[in-house]
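Here the complex is missing one protein chain, while the rest keep their positions.
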Amino acid sequence: MLEVIEPGLETSVQDWPGRLGYWNQGFPPSGPMDSWSFRLANLLVGNEPGAAGLEAQYIGPSLKFERDGVIAVTGADMQAKLDGAPIPMWESVAVKAGQTLQMAFAKTGARGYIAIAGGIDTEPWLGSRSTFHKAGVGGMEGQALKKGQVVPVAGANGKAGRKVIDKARTPIPTDKQWEIEVVAGPNDDWIDEAGHKRFLGSDWKLSSKSDRTGFRLDGPDWTFTKKATNKAPEHGSEPSNIIDQGYPCGAINLAGQTPIILVNDGPSMGGFVNPYTVPRAAFWKLGQSKPGDIYRFKAVSVEEAQAMAHKLRELCSEASIAK
Amino acid sequence: MAEEVRTQTAGNMWKVLVKAGDKVKAGDVLFIMEVMKMEVPHEAPIDGTVKAVSVEEGQEGLDADTVAVEIE
Partner (left out) sequence: MIYEEPKYLTGGDRYMLIEFGDEMNLELNFMGQSLAQAVEENSVKGVIETAPCFASTLIHYEPEEIKFADLKSEMRSLIETLGPSEDIELDSRLFYFPAVYLDPWTKEAVDDYCAKITEKEWDPEFIARLNGLDGVEQFVRVHSGTEYWVASLGFWPGLPFMMALDPRCMLTAPKYNPPRTWTPEGTVGMGGASTCIYPVATPGGYQIFGRTPVPIWDTQQRFPQFEESICLFKPGDRVKFVPCGLDEYEQVAAQVADGSYQYNLVGYQRFSVKNYKAWVESLDTASRF
């Protein structure tokens, strides 16, 4: 139903909460990095919040509609136009057969989301339509969108003119500065007091060597407790080396001295320590940040992080839609 | 009037292939950006001579829509 005229930089089918239940075979959850924007886009067009939609990264796609429908664009402002005329974001919009949605570079944020009434109807794989393109699974033939493909969409009626209220729209900063919540653990006892202070008190720059498998950070060195050096040799002798263990999604993985935040397509297991973990409700910030942006980390408790997730779940509901 | 070639995306300036004074043809790759470990080549829109290059190879954290090369 959607003909791919231009694929954009890397645009893929994702659903929420993604591919669950296969962590023990190495399959990541995938799904949208900014699930806040994603869920609201779906609600605008009358879909379930987790229905399959598109995630566009940095440069958005151009898509031609083969039949009438209703769409919504949220997340990064990719200057969406319908047949050359700008359309509003955070609002459901009627489209007619033959019209083309054109999206360009992200002016704010990094990842834009496109939902369409009925939801994208590709064949689910291991229970999800989410794409993990580096392993060739899910979505459109296991890959990001390619020029000339036709993306199937289930039939449904959406209503145009529904808007997300202002306070429920993602507050993407314009000054490249982000405060990112983190919970200490699982391996926080491997870092010494000075190391914790340094991590929480420093600016960390997002490297452009970052993608959906991991967000690499540039910043100061880490320093360790005795636990990191007085350990059985089978851990590996470098301080950050540990006997391979399961990784939480969102873990700040210390590969040597390089912290890499493991995100939606990231590794499930490995032999480096994870001193902190980014809670799920803060992932939208990761999803909307660009290389060169600065992160400052703020320690929160497990309970506070869970309360954040709960609040976000309440925000991603009909309560945020003005009719 | 010089034609401005702007960055199509945020990212790093991976390779700069021209300098002021070079003659280019439409379609020649002027510079290549890098984001998400992907290469984004930027081509000359017209035939002409490079008037100015305002980016450097290795420059990090560039914004999208930044003027990078001017062609006359």
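Labels for the chains are A and B, by order of writing; each one numbers its residues from 1.
The rule is short, and it goes like this: a contact is a pair of C-beta atoms (placed from the backbone, for glycine too) under 8 Å apart; a residue touches a chain by one contact, two chains touch by 3 or more.
Note that the structure is predicted; figures quoted are calculated from it, not measured.
Novice: Can you list the shown chains that the hidden chain touches?
Specialist: A
Novice: Pick from A:50, A:69 or A:186: which residue touches the chain that isn't shown?
Specialist: A:186
Novice: In the whole complex, not just what's shown, which of A:81, A:107, A:205 or A:313 touches the removed chain?
Specialist: In the full complex, the listed residue that touches the missing chain is A:313.
Novice: Looking beyond the chains shown, say which of A:137, A:191, A:206 or A:263 touches the absent one.
Specialist: Counting the whole complex, the residue in contact with the absent chain is A:137.
Novice: Go through subunit A and note every residue touching the omitted chain.
Specialist: The missing chain touches subunit A at positions 20-27, 132, 134-137, 142, 183-187, 231-238, 240-251, 255-258, 267-272, 274, 277-281, 302, 305-306, 308-310, 313.
In this section, only the chains that are shown with their structure count from here on.
Novice: Over in the complex, which subunit B residues touch subunit A? Could you list them?
Specialist: On the subunit B side, the touching residues are 8-12, 34-38, 40, 60-65.
Novice: Which residues of subunit A touch subunit B once you look at their complex with the stated criterion?
Specialist: So the residues of subunit A touching subunit B come out as 9-10, 57-59, 105-107, 110, 205, 208-212, 290-293.
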